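Take this structure, written in structure tokens, and hold onto it; I'll ask about it next.
With one protein chain held back, the other chains of the complex are shown just where they sit.
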């Protein structure tokens, strides 16, 4: 809950989250919602050579929430949304674990799809999280992907 | 379950569905899934002049499943998907009720987002469902939206 | 030949299905011309052919699809699911 008693739009937490619960909460806020898009990011096992046994997600407490709230505000300014929710976990995670949830609700499906994709693209390039993966070959920080920058750039306003 | 014992990819049913259960089932099929996108369509109340009290969804039994399976096969041919699920309800529905669920799971988020959007765009223009809405002004069949044809056309291969 | 109707076409015709002799009709469009003459309801259902879609033996296509040898032809308005 935020100060006004409304459900929080952004959470950064160690605990897992429940997609069904989060979406039901969002859907209950308005009867004009016609479309809800969710994105769930999971820790991949990457079976084979790059196998992952564990992951540690470092973040910047305080700044993370601020960065996510800024990204949410930008999505709300761009699309007619009836609800948004972002949950990002930090701390130790295992293959199959949920990492991130983004929900976007709107009257129309196009806005919900675009806003959810935008939120993920911006989050991937602007929210201060860093992944460290451990496997048989030891532990290593995950490299940023150029494809993520490219994905984020497609939303730049000309 | 299908004949091979695998979970069905397509269901056409009167009963409601549970997003959390469906996504958990899909996520459990592979540990290489990194991204799951869901789309849920809901009956809008459309408060105000066009208020909706009830909706009846007519479909073409037998043909509906075939059309949805065809759309799923096309998505699987276009994107590297680790799982797909489509559930579409028929029969009487009320405002706030869930109508349709699409889930797309992949290693990468772009494929999951695109496949889910594609499935919805094709479903909207090719699956034999017809909506009849009832409200204070009586009952009327919903008109097809030109915007849906435009949305589907963007996936046409040149 | 079995002819199926859905949504408001079904309501206007007053039946979901009927057994029809297509006569010399070679395409779905020509079959519609034959059907139109059966009743006022049929005429109303096929009033605006731009709003009519069809499927021959469960294959969706345009109104110029051939119907020779088909067991089933369906007529319906543009779909509105999802």
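A, B and C are the chain letters, set down in written order, and residue numbers restart from 1 in every chain.
In the analysis below, a contact is a pair of C-beta atoms (placed from the backbone, for glycine too) under 8 Å apart; a residue touches a chain by one contact, two chains touch by 3 or more.
Here the structure is a predicted model, which means the values were calculated and not measured.
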Left-out chain, listing which of the shown chains it touches: A
Option touching the unshown chain, where A:11, A:30, A:110 or A:125 are the choices: A:125
Residue among A:9, A:44 or A:88 touching the omitted chain: A:88
Per the touch definition above, residue among A:19, A:52, A:100 or A:116 touching the missing chain: A:100
For subunit A, the residues touching the chain missing from this view: 41, 57-60, 62-63, 66-67, 88, 99-100, 120, 123-132, 141-144, 148
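To be clear about the criterion, only the chains that are shown with their structure count from here on.
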Approximate Å spacing (C-alpha centroids) for the pair subunit A, subunit B: 23
Centroid spacing, where centroids are CA-atom means, of subunit B and subunit C in whole angstrom: 26
Sites on subunit A at which at least two other chains make contact: 109
Junction residues of subunit C - those touching two or more other chains: 82
